[in-house]
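Only one structure is covered here, and it is reproduced in the block below.
Note that this complex is displayed minus one protein chain, with the remaining chains in position.
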Amino acid sequence: MTALPPPSAKKLGLVIDLDTCVGCHACVTACKGWNDQGYGVPLSDQNAYGSEPSGTFLNRVHSYEVQPDQGPAQVINFPRSCLHCENAPCVTVCPTGASYKRAEDGIVLVNEDACIGCGLCAWACPYGARELDQAAGVMKKCTLCVDRIYNENLPEEDRQPACVRTCPAGARHFGDLGDPDSDVSKLVAERGGYDLMPEMDTKPVNKYLPPRPKGPEQQVDILAPLLDVKTTGFAGWLDRILEKI
Amino acid sequence: MTYQQPKLDTSPKISDEVRKTTCYMCACRCGINVHLKSGKISYIEGNRDHPVNKGVLCAKGSSGIMQVTAPSRLRAPLRRVGPRGSGAFEEISWEEALQTAVSWLKPLRETAPEKLAFFTGRDQSQSFTSFWAQGFGTPNYAAHGGFCSVNMAAGGIYTMGGAFWEFGQPDWDRAKLFILFGVAEDHDSNPIKIGIGKLKARGSRVIGVNPIRTGYNGVADDWYGITPGTDGLLILSLIHELLKAGKIDLDYLARFTNAPCLVDEAEGPGRGLLLRDKDGKLLVIDKKTGKPAPFDKKGVQPDLGATHKGARTVFQHLAERYLSDEYAPEAVAERTGIPAARIKGLAAEIARAAFDEPVVLDQEWTDFRGDTHSQMVGRPVAFHSMRGVSAHSNGFQTCRALHLLQILIGSVETPGGFRFKPPYPKPPEAHPKPHCGFNPGTPLNGPHLGFVHGPDDLALNPDGSPARIDKAFTWENPMSAHGLMHMVIPNAHAGDPYKIDTMLLYMANMSWNSSMNTRAVMEMLTDKDADGDYKIPRIIYSDAYASEMVAYADLILPDTTYLERHDCISLLDRPICEAEAAADAIRWPVIEPDREVRGFQSVLVELGNRLKLPGFVDEEGKAKYRDYADYMVNHERRPGVGPLMGWRGNGDQTGRGAPNPDQLQRYIDNGGFAIAHIPDEAQFFKPWNMAYQDWAVELGLYDKPQPYLFSIYSEPMQRFRLAAEGHGERQPPEHLRERVRTTMDPLPIWYEPFGDSAGADYPVHALTQRPMAMYHSWGSQNAWLRQIHGHNPLYVPTKIWEANGFQDGDWARVTSPSGEITVPVAHMAALNENTIWTWNAIGKRKGAWALDPDAPEATKGFLLNHLIHELLPEKGDGMRWSNSDPITGQAAWFDLRVRIEKAGPPEESQPAFPSIPSPVPSAKRNRP
Partner (left out) sequence: MHPAPSVIVFTTLSGAGFGLLAFLALGLLPVYGVQAFLIWGLGYGLAVIGLLASTFHLGNPQRAWRAFTQWRTSWLSREGWAAVAALLLLAPVALAAIFGGGLPPFFGLVGAAFCLATVIATSMIYTQLKTVPRWNFWATPALFLAFAATGGAIMTGQALMAAVLCALLAVLMIAAFKLGDQRFGEVGASMGSATGLGSVGKVRVLAQPHTGPNYLMKEMIHVVGRKHAATLRRIAVTLAAILPGLMLLFMPPHPFVLAVIAAIHLMGAFAARWLFFAEAEHVVGLYYGQR
């Protein structure tokens, strides 16, 4: 259904910690693996062993170099997937109602049986979160592993998106961002979590935690010359240091 | 109208069955849950219960399904029918393949077993493959450590009885400052990522010392973009600062290291060795009595400042050396590329974290002198290092220097610092020595590889010539604990030190990314003598995939993929232990192969049976093991101690016990691994902690407690030095005498990497590292991973980028003293200003790995290997010097010096090689 539902109290989403993401792409292929066999059609690959391999992925990791005014350039890895926006433009543009936002938890999904593959929702998304599968001709996107997070066939602890479960550095967090007392909401509050491209007015649910400030520690000079070797020579140094035991 | 949405089944069935085994996409060996639907693998995820990965899994592991279905999988044994390198093969039966191999090997064993050279690459069964080679009787066996990491392993074991990676890990849960040295982000990758995640979650500080700021260095809170090959100098300068300020752990040094041992200064064959009592025990001066006492005497309080009959302590020697102005930050700043103020700042950070914020655990423990400590006090500065520091010709001493720094601040095996993983700590004395005694028809006189303690342990023939084809354990590289795989082909080709007949290689892509000087290696493999015979007469190769090496072998024994085989990740080898527990694991066939392939280890068992090798057949010549699975269960290395520690005896014994026929099923039921937790009182101070020593003996890691002192001062090195000074019977050849004398310094030193002798014509350092999402060359055949890394740019720092006027999309010609490549460039600012780098082993030879010949791996991808020679450029002294560490022989990949200039874009990366015909049918275009 193309109209957006009334805002839900529960807003499931991801919090991605850019201070911790080492850019290993684990989330990329864990997502590919799960969704290749999970929700909807497989994520196909074209020219898989040829000159320009190209396939459908629901999650991609960019690497940026950021040059601050002071200090050396920084490298920041940046996972990008659907942000499950509250004001999701990809939903309202859909002519068939295939693209929809779940009323109960805010997850944005594509009902592949109704998708005509016009691509308009991908055009409407500022974040590149949707990729049209070239084999099936239907739009694929992050489902927040809706087939995992409520799945009673999975142990409780595994009811989280595949990308979160696999992330070795623990840079990805899943939870209810509509609940101010949830772990993810607290993390966002503590670390200054932010929205991507706020000027697009999409109100993303997913948040990004900024990298912590980098550079030398503010410090007192702990190596103050308590033990100046020059003035007393090696023997004097040795005497004084051994007194410390 | 109310809002309507489709009804969704949010609890679909996941799979028919989950089979738990061990990943093989790198050296981490994570536990994996393999889901099967209708008998086919549908999904792979990390095993939450597994000690290594605790549920997480990297990009490679999560793409394992593409590895198991890769079109590049070999399908049947192959016999070469065209010239070597032509790629012309015919498929043969296993019986024919085995008969052929036996017909080549049997006569060798009966006449000249040394003419078999058996070298393995990414082998994870070295305790088994070496056992086989020992039974065969050839001295020529090693795995790939010599071109990978021997400096790291040997530097650590000689200094403190353990090293980084599989040997130990930072105390991720307690460290407050974590300092990571070295380029490359591969080894121990998931544990490091998990650890960094823990540090970050606690807000601990992470510092990277690395010319390249990618990956872990990207998330580091501070970054030191050091000049390659100067890590040792930086470390010694940090030591200088810490010593000067007195910020060292004197109590730790006195109790647990050889710092209080006395260096004999009397001229003679014992000069520079440590004083010992008549039982050979190291002597220290007891503070209470002022008299010499054995270091381990109950209640002894070793005196760091003592002198005894003119002999001063190691501590005084080291302090004197490193307090010298030559290690002052100001003196090393230019060479390391790190300003003096930054070096001082780093030293201050280390000092603050170590001494102002100690970690104190209220846990009583008793040391080997019988002293009971009410608490465990730790220095929460954890160091770790990747390959970068070690792949230099000064790498061994650099690794020693790093360990010295760790030890000086008392952060090894203390809470918050660096912790060993069982079976480590294990001092060099507890390891075997190398053996090279071979005779026709008999097994080798002992294990091939090990740790030398002086010239007497070298692998030399009575005439002083090298006993091994790779010249390991010779004066050129006395402490080559892992052998020198990168020298096998050049030496075999040259017939130096002798000719061989058959080369047996496993998982080693020697004609491509696993060799220096790739083109020359291809030529050596195809070179013929005057009679028209190949100079390396026979090559048997086992691999699961159509790698570049396949075309250069005469007989191919196709291996299975990792989900179709048995394996054991054994305590006899490089197990999967964590600092808190001993653990080992198995692989088992979670699916059956759909091709005529067999696990290489099972093939070795079969060959061992047919060759009637000792260890494989009983007195009557009957096979002891059916296959590798049988060996894993029933082999006993020592009575009651076998490849697997779990569920021995009746299934209730761990570590020691009789073979249990149900053992593998018990492993499978437990998720593919076994774990034995270390008691709380034994968790730290393991080398000196009696509770740990007793636990280790009980588990069978060793047979009696073996507490030891850390070797800040290395006596084995001093013994080589004494020889170089003319003492002893075994003497180095004259041309090596001075080098042995200077490089085998018993205290860590820094010297300029040999590669720097390339001079001003080659001002730029060139490095490679593997991306986290690719390991070795395997990733390129993986339909998912090759979309992430399908080709590799050469990253160029801003200074060089601007000086050459490079633009995006440009190409560059890169020239080293031994080669030239023309490759695509990309700009990177977060990079040491004199360093260029690229991802390793993305570049592929056309036709290999079942990729289309126009695959980007072959047209835009490239190897830096073409620029690296196994020998240094000629110096005009009539000798060719090896491009490796003079102590261990580790290939000095990262010594590479080049110059770079803009080049017109070629059609494809240069050098380009002709396409090799694929031994497997070409791939289906799309998937699924």
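When the chains are written out, they are named A and B in that same order, and each has its own residue count from 1.
Keep in mind that, in the parts below, a residue touches a chain if its C-beta (ideal position, glycine included) is under 8 Å from a C-beta of that chain, and two chains touch if they have at least 3 such contacts.
Note that the coordinates shown come from a computational prediction; the quantities given were computed from them, not determined experimentally.
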Chain not shown: contacting residue from A:L132, A:L154 or A:L242: A:L132
Which one, B:P707, B:G790, B:P817 or B:G847, makes contact with the chain that was left out? B:G790
The one of A:P5, A:G119 or A:P216 in touch with the missing chain is A:G119
List the chain B residues touching the unshown chain? 786-791, 826, 828, 830, 856
Residues belonging to chain A that touch the chain removed from view: 1-3, 18, 25, 28, 52-57, 60-69, 73-76, 78, 80, 89, 92-98, 114-120, 122-128, 131-134, 136-139, 194-201, 208, 210-211
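Criterion: only the chains that are shown with their structure count from here on.
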Counting in whole Å, what is the centre-to-centre distance of chain A and chain B, each centre being its mean C-alpha position? 33
Chain B-touching residues of chain A, taken from the complex the two chains share: 1, 3, 5-6, 17, 19-26, 28-30, 32-34, 36-38, 42, 44-55, 57, 63, 65, 67, 72-77, 100, 102-103, 109, 111, 113-114, 135, 146-147, 149-154, 157-158, 162, 165-171, 211-212, 214-217, 219, 221-227, 229, 234, 237-242, 244-245
The answer for chain B against chain A in the complex is residues 3-6, 8-14, 37, 42-46, 48, 53, 55-63, 65, 71, 185, 189-190, 193-194, 196-198, 200-201, 205, 213-223, 225, 241-242, 244-248, 250-251, 254, 304-305, 316, 319-320, 323, 342, 344-345, 347-349, 351-352, 356, 772-773, 781, 783-788, 790, 828-830, 850-852, 854-856, 859, 922-928
